[in-house]
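Removed: one protein chain of the complex. Kept in place: all other protein chains.
Right, chain A next:
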C-alpha cells in the first residue's frame, strides 16, 4: 500500500490542495448542520447551546405557508429542469449547424455574455423592459390594443419572469460544455452516414444526440441534486408583496425567517431539509439512470 502511494507520489502530492479544499470548505462546514438540532446561541457556540431535537423541523412543517412555499420551490425547480436544462442543448445543436465560423463565434459570445451580469442588474433590466409606463414589452403589447400590464405586480407572471430571466442569462453559458463535447465526435461517423444517405436531420438524431447522451446524463444528474436550490438572489431581486404568493421559495423564506430574524437554527433546519431532499432525488435519479442508460455519477 505504502509502496503504491510512493509509486504515484507526484499524483498524490498534486491532489493534496484539492483534498484540503474539500475538507476545509466542504466537509468541515457540514458539521455545522448540528445547529439545526440546537437552539443555537452565537456566544455559547456548538458546545454550549441547548439541544432541542426535531423542534425546528416540526415548526417548519407546521408553518401555515409551508405547503405553498414548498410547492413554489418544486414548481420552479421543475420548470427550471424542463426549460433551463434543455434549452442549452437545443442551442448547442443549432450553433453546431451554423456554417459560417465567424457568425457562430459572434452569436456564441453574445448569448453567453449575460452570464457575467449580476442578478441585481438583470432584475433592473427586466424591470425596465416590463414597466407598464416605459417598458418596451408593454409598448409592443399596446400595438395590439391591450392595456399595459404590470408584469412584476402580478402573481400570474412572476414564474415566467423568473424562468425567462434565468434562461436569458444562462442559456449561452450552458452551451459551452455541449459545444466542447460536440467537437469530440468522430467526423468519420458523419462521413459514413452521408454515404448511407442520411441528411442533417437524421445525422443529428442518430449520431449527434446519442454521442451527447453521456454528457447530458451527467449534467442532468448534477442538476437533479440542485432541484430545490433554485437560488436565493435571482428570486429575491424580483420579489415584492404583489407577487410573493407565487414567488416565495425555501431560499427566500430562509433569508427572511432565519437570517433577518437571526434564527440560525431554524434556518439551518430548513436548509438541511432542502439538502436531504436534493440528496434523495439524486440517489433515485442516479440508480434509475444506471439501469436505463448505464450512465451514472458513481
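Please note the rule applied: contacts are C-beta pairs under 8 Å (C-beta built on N, C-alpha and C of every residue); 3 or more make two chains touch, one makes a residue touch a chain; residues count from 1.
Here is the rule we use: contacts and distances are computed from a predicted model.
Novice: Given that one chain of this complex has been left out, which of "Multiple-sugar transport system permease YteP", "Cytochrome B oxidoreductase", "Hydantoin utilization protein A" or "ABC transporter substrate-binding protein" is its protein name according to UniProt?
Specialist: For the chain not displayed, UniProt's protein name is "ABC transporter substrate-binding protein".
Novice: Just name the one of A:110, A:140 or A:242 that touches the chain not displayed here.
Specialist: Of the listed residues, the one touching the omitted chain is A:242.
Novice: With the missing chain put back, one of A:28, A:209, A:262 or A:292 would touch it. Which one?
Specialist: That would be A:262, which touches the missing chain.
Novice: If the hidden chain were put back, which of A:34, A:127 or A:141 would touch it?
Specialist: A:127
Novice: Tell me which of A:41, A:96, A:203 or A:296 is the one touching the absent chain.
Specialist: A:41
Novice: Quickly run down the residues of chain A that touch the omitted chain.
Specialist: Considering the whole complex, chain A reaches the absent chain at 9-10, 13-14, 16-17, 20, 24, 41-44, 64-65, 127, 131-133, 148, 150, 152-153, 240-242, 244-245, 256-257, 259-263.
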